[in-house]
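Complex shown without one protein chain; remaining protein chains in place.
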Amino acid sequence: MKTGTRTWLVLGCLLAALVALGPIVWAFSTSLKPTNRIFQVPPELIPSVSTLDHYARLISEGVHWAFLNSGLYAVMAVLVALTLGTVAGYSLARYPIPGKQLVLVLFVGAMAVPGFAVLLPTQLLFVNMGLYNTYIALPLLYAGHILPFAVWVTRSHFSTIPRELEQAAQIDGYSRFEAVWKVVLPGAKPALLAAATFGFLHSWNDYVTATTMVDTPGLRTLPVALIFFQGFHGRDWGALMAGVIIATIPPVVMFLLFRKYLIGGFADGSVKG
Amino acid sequence: MSIGKLDRRTVLKLGAASALLPALSGIALAQGQSGTIRIWTFLSAEGQSPREVVLRELIEKFTAANPGVSVVVEAQPFQELETKFVAASAQNRAPDIIWMRDTFLDLVNQRGALANLDDELSAGFQSDVIPDLYPVFAEKSVMDGVRTSLPLWPSPAQILFYRKDALAEIGLDAPPLTWEEFIPVAGKLTSGDRLGFGLPTNDNSVSAFINMMTGFGPGIFDAATGQFDVTGPEAVETANVVRQLVAAGALSSTLLNAMGDDIQDQFAAGRFAIVQAFAPRFAQYKSIAAAYDPNDLAVSAWPAFGDRPPAVLLGPYWTVGVSAKSENKAAATAFVEALYTPEASMQWAEVAGLVPDRRSVQSDPFFSTPEAESIAVFNALLDAPGALTFPPKLPDITKVFPIMNTALQELIGTDEDVGAILERAKATLGW
Partner (left out) sequence: MTTTAIETSVDSSRALHSVARKTKIVGSALVGPALILVVAINVLPAFYGFYLSLRQVFFFADEGYVGLQNYVDLFRDPFAWQAIGRSLVFTFGSLAIAVPLALVSAMGIRRLGNWGSILLTVLLVPWAMSPIVVALLWKWILVPSPGGLVGAIFAASGVPPQDLLTDPVLAMPTLILIGVWRNFAFAAIILTGGLGQIPRDLYKAAAVDGLGAWEAFRKITLPLLAPSLLIVISMLTISYFNEVQTIIGLTGGGPIRQTTTLGYLLYHTGFVELDQGRGNAIAIVMFMINMLLIALYIKILGKQPGAAA
């Protein structure tokens, strides 16, 4: 490659990285500034006076509980969706099921339902079922949202694995369950991790469902708790940006840990959706 | 009630899913236990703002005096209180006490969600306390002869905040109080990056257009319907004033859908000389002032039309009600009464800088101290001859503000004929 092209490429990359991360760095900088310096002109990227007051304020108003709720809900939703989704994906790939086409259409159709469009009917249904404003309301909903994707991904994966693999294991004396557990599932790890990461991001990042399905402050998620800081007195930018940073860390860490599977899955075409 | 019908039909549809019910009902949070009062307000139980501190102290005092009762505050986003409350009431999970805006009283009351306070309030409260509240607010809560709520924190709502330093530049102490004089002054105040006048036009419960129209006095609202004439001469005249403000350079045609919060941020950064602002945010405006000296912040009534007195629109403001479905109405009402003791009024005033609910406490020496200066200013505005409230039953409350805001955006940002803009707003409202 010519050096000229290379220089342009590097410059382009630096610019791209700056545009991608600059806003987040700015949010972090704002979150460390004392309130009366937030609107300072000209603004400082590295605050000359810095404080952790905004983070302390989030904790004093109980935002850490909302953080824990968000994490707990996301993990529960992912576990439920992956368990049910893998089982369903496997059986859709291996078993003759009456009305299989219809079942597949239902799963795909479910992906087409714009989540926020069915909030009102969902709320009424949950109230009647006694699920509204409970600890399991949001995990259950998130699991329902990410299940179609989990089914889709696992089914696609299982269809590509030759059946003979399990049959060989069964001849060796394994039960079918053991054969799947020990032979087939380990190979599905990338697909499962990709689905889990997706599921976690969906659940953690949701706002609209969380704000309509629970009322009690103790059940709230992080994004809902943050909205209170653009409250009755105007926006508290310091606290809001501290919240932006806190809300961004878990999905980004999750993404960094599993990016190999996620990017790999998308890049080689094994994960689509 | 028709909501019951919705519910029954829903139940029939549940089918397979209802099998989950028995297993899960144990997890459902216990609600409405005797001895517990749930409050929905925008104030948080853990909050540090002055009002939150006072509320917490009042709760502590109340539970100390009533050890059998526990009070639980469940904060909700302030724009969603009425909606969430009505939904919760229809689904039999409403809190016992609700904070809500006066403009929604009629609609919420129509849905049967509010208890009749005439039946609940103690005789002593009815005879001694209610007459001591500001009548203009207290009487607005009476719907068809029934007291549905009690007003809290009497205050003007959307009024004008201005910078004395900016007005001093053109030799004035305060903005003129007729539109005729106001327009050229606001135009002159625009200089460099600073605009003379800033109006929020994107909040769902605030309309600068209606605020301006109140310069014609309470007569703009039809007594029978609560509507105002969207295409009438007062509206046209108001629209013309908006156009003149734009022509004078006072209003910016690139600042069309700013919210009250945006205006507040930009005022702090020095973008405006005069803005429409929510009066109870006075202290907040001072604390974030960056581009000017906080002591230069001052308050004014709205200019009026012709020789009418300057206008002060007293609403939307907060009122407190008890849920019609509360199983604990006695305890809930007792707590509501505790918000209106003279001591409580003093706390709201001293800690949070609010005009006291009980007029009688104003003889306290605190109100002649410099600390209480802004309370005195607000008091004067409350007593102003041009003070008025929204009609008790402003119809289409969920639509009228957004529609008038869009019309105002069109007046500021386009050259379209004034009549056509107002005609469209009227048609969209269906009035």
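Going in written order, the chains are labelled A and B, and every chain counts its residues from 1.
Please note the rule applied: contacts are C-beta pairs under 8 Å (C-beta built on N, C-alpha and C of every residue); 3 or more make two chains touch, one makes a residue touch a chain.
For clarity, every value in this text was computed on a predicted model and none was experimentally measured.
Visitor: Using the definition of touch stated at the top, determine which of B:Ala174, B:Val236 or B:Ala290 touches the missing chain.
Guide: B:Ala290
Visitor: Kindly state which of the options B:Leu107, B:Ile274, B:Val320 or B:Leu388 is in contact with the chain not pictured.
Guide: B:Leu107
Visitor: Among A:Val49, A:Val118 or A:Ile171, which residue is in touch with the absent chain?
Guide: Result: among the candidates, A:Val118 touches the missing chain.
Visitor: Tell me which stretches of chain A touch the chain missing from the display.
Guide: Spelled out for chain A, the touching residues are 1, 9, 12-13, 16-17, 19-24, 26-27, 30, 38-43, 80, 84-85, 87-88, 90-92, 94-98, 103, 106-114, 116-118, 120-122, 124-125, 140-141, 143-145, 147-148, 151-152, 156-157, 159-160, 201, 204-208, 223, 226-227, 230, 237, 240-241, 243-244, 247-248, 251-252, 254-256, 259, 262-263, 266-272.
Visitor: Please output the residues of chain B touching the missing chain, sorted low to high.
Guide: 1-3, 5-6, 9-10, 13-14, 16-17, 83, 86-87, 90, 107, 110-111, 193, 201-202, 204, 252, 254-259, 262, 265-266, 269-271, 290, 398-399, 402, 405-406, 409-410, 413-414, 428
Note that only the chains that are shown with their structure count from here on.
Visitor: Please compute the C-alpha centroid of chain A, do the same for chain B, then give the distance between them in whole Å.
Guide: Using C-alpha averages as centres, the distance is 37 Å.
Visitor: Residues of chain A touching chain B in their complex?
Guide: Residues of chain A touching chain B: 35-36, 38-41, 57, 60-62, 123-125, 127-136, 211, 215-217, 219, 227-228, 230-235, 237.
Visitor: Looking at the complex, which residues from chain B come into contact with chain A?
Guide: Residues 6-7, 10-11, 13-14, 17-18, 20-21, 24-25, 27-29, 40, 42, 44-49, 74-78, 84, 87-88, 91, 93, 260-261, 264-265, 268-269, 281, 284, 287-288, 290-291 of chain B touch chain A in their complex.
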